[in-house]
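Now for chain A:
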Amino acid sequence: MRLTLVSCVTVFLAKSCFILYVKQEEERVDQGKDCAVRMKGITKRFGHFTALQEVDLEVQKGTIHAILGENGAGKSTLMNVLYGLYQAEEGSIEVKGKRVNIKNPNVAIGLGIGMVHQHFMLVENFTVAQNIILGQEVTNRFGVISMAKAKEQIEEMVKKYGLHVDPDAKIEEISVGMQQRVEILKALYRGAEILILDEPTAVLTPQEIQELIHIMHNLTKDGKTIIIITHKLKEIKESADICTIIRRGRYIDSVKVSDVTEEELANKMVGHAVKLVIQKEKAEPKEVVFEINDLVVENERKLEAVKKLNLKVRKGEIVGIAGIDGNGQKELIEAITCLTKVKSGSIKMNHEEIQNTSPENVIRNKIATIHEDRQKRGLVLNFTVAENTILETYKKNEFSKKGFLNKEAVLKHTKQLIKEYDVRPEDCENQLVRGLSGGNQQKVIIGREIANEPDLLIAVQPTRGLDVGAIEYVHKMLVRERDKGKAVLLISLELDEVMNVADTIAVIYDGKIVQSFEQGTVDEQTIGLLMAGGNKNGQIK
Partner candidate 1 sequence: MLNNILLLISITLMYSTPLIFGALGGMISERSGVVNIGIEGMMTVGAATAVCVGYNTGNPWVGFLAAGLAGGIIGLLHAVACVSAMADQTVSGIAINLIGSGFSFFLCRLVFGAVNTPAVPHKLPKILGNNIENKIVNYFNVDITVILAVILAVLMWFIIYKTKWGLRICAVGEHPAAADTLGISVKLIRYGCVIVSGMLSGFGGAAVTLAIVSQFSPTAISGQGFIALAAVIFGKWKPHGVYFACILFGFAQALTILLGGGKFPVPSQIMAMLPYVLTIVILIFFVGRSVAPKASGEPYQKGSR
Partner candidate 2 sequence: GKSSTDSEDGTQTNEPAVETEEAVQETEAAATDFNVGMVTDTGGVNDKSFNQSAWEGLQQFAAETGAQVSYLESTQEADYSSNLDKQVDEGKNLIWGIGFAMADAILEAADMNPDANYAIIDNAYAETPDNLTGVVFSAQDPSFMVGYAAAYTTETNSVGFVGGMTSDVIDQFEYGYRAGVAYAAKELGKEITVDVQYAESFSDLAKGKAIATTMFSNGCDIVFHAAGGTGIGVIEAAKDAGKFAIGVDSDQSDLAPENVLTSALKRVDVAISLISKKLLEGEAIGGQTFSFGLAEGAVGIPENNPNMAPEVYEKVMAIQDKIAAGEITPPYNEETFEAFNQ
């Protein structure tokens, strides 16, 4: 009894202190009441590195506000400051006209700010519903969760905004598109009025992107404010009202999106002119080097994910596989790289069957692969750049003798590679890859794979999460390889990329290549339909 009394008193005291504190902090700022968020002079440092320097941001209520910037410009950092994950060293934040001190995400949530992170913050082995309610569970007095009630609430939101999810599905089993919707629901569930989306479209299919834009419009209609970070200029044009541009941690400009062209945006972002469409000669394909016949592969749940797939890649051409995520691309890659067993059919490289052998054998057969997950499959983050560059070739005579590594040769090779592929910082050969930025990590992988002098270069989502400058660079590399007479297989979820870069565009749907086209003989519309399971004549089967 006494114990409860004491605890009551403590809680009361703590609460009143908190309220006093908040009142002090939130001195009223009268001007700009229609301003949902105003950040002023934000400076954020990590150690000696200044990630943000006096950045301003003003977001009007009920609008979609885009933030544009190169990789590492500081966009995510700025948003993390707003969400209370980081504390800025300098600067002030006002939310809905009130000066606030956002010490942690709880405060942000309390202020009606929700954030969908660049890297999804979902617990993989939880269900959708569990992820949504986490931290704000619907419970009875004893802390017992009432799932039924929670699901009711979720269903309501689903209906209201058209965010379709299956509350009982596990995150690890659903598509990224649905995961994204779960993230948005999570924010809305917490009563978010201001929604931050950090690169939400990087992982989505064209259809899903359209859907997302639709949802965003739904939300603003409902009075919500959206801040969206993206590298895709087209999306900014399609969705945003205002765009703020950040370059190297500094505020550059805020523009009305309808007043500028995509080129202008890109130029502002990188500080110089960029070409958005890749320049290349017409392909001159030669003989077939890589051939897949009637390939059948099962997924983890023992269902056929690749169903009698056929594919040919010739020397000197880039074959692009366009398709919506989950149509067998993942299994196809795993089969080619021998990470998974093939049920039937064959994969031939230079007329030699390679299926069901080993990753090592695949590499030996002159296939190089740029994997979509660079941190999981592509790199050993705790290895130095030098060590990563020889991850596949350490056994070659060039780098080792009688089982001993030749450090000097490796370093020389790495330095050359760093120079050739413009990896930064340029003296990073003995640095851990972990410390490199995402774009530079990707450059290390690309450099390594190309240095293997493969006959076939497979690139899976090679530009995922990269900025325009970096994307341009990667595409140039692919074309260069083609021009050297190599075969290139590009698998991407971004239709633009495939349309732009590939010489032959193959559409994958439901585990099969449904049709192939030469570049320029087909429009985006047709491909989009085929990807969604329609046919050439525009009918959905």
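The candidate set was assembled so that all candidates are chains of the complex that A comes from, given by their letters.
Please note the rule applied: a residue touches a chain if its C-beta (ideal position, glycine included) is under 8 Å from a C-beta of that chain, and two chains touch if they have at least 3 such contacts; residues count from 1.
Everything numeric here is computed off the predicted structure, so don't read it as measured data.
Put simply, of 1 or 2, the chain that touches chain A in this complex is 1. Only residues 80, 83, 85-86, 104-106, 109, 115, 117, 121-126, 130-131, 133-137, 139, 142-145, 186, 190 of chain A touch candidate 1 when the two sit together in their complex.
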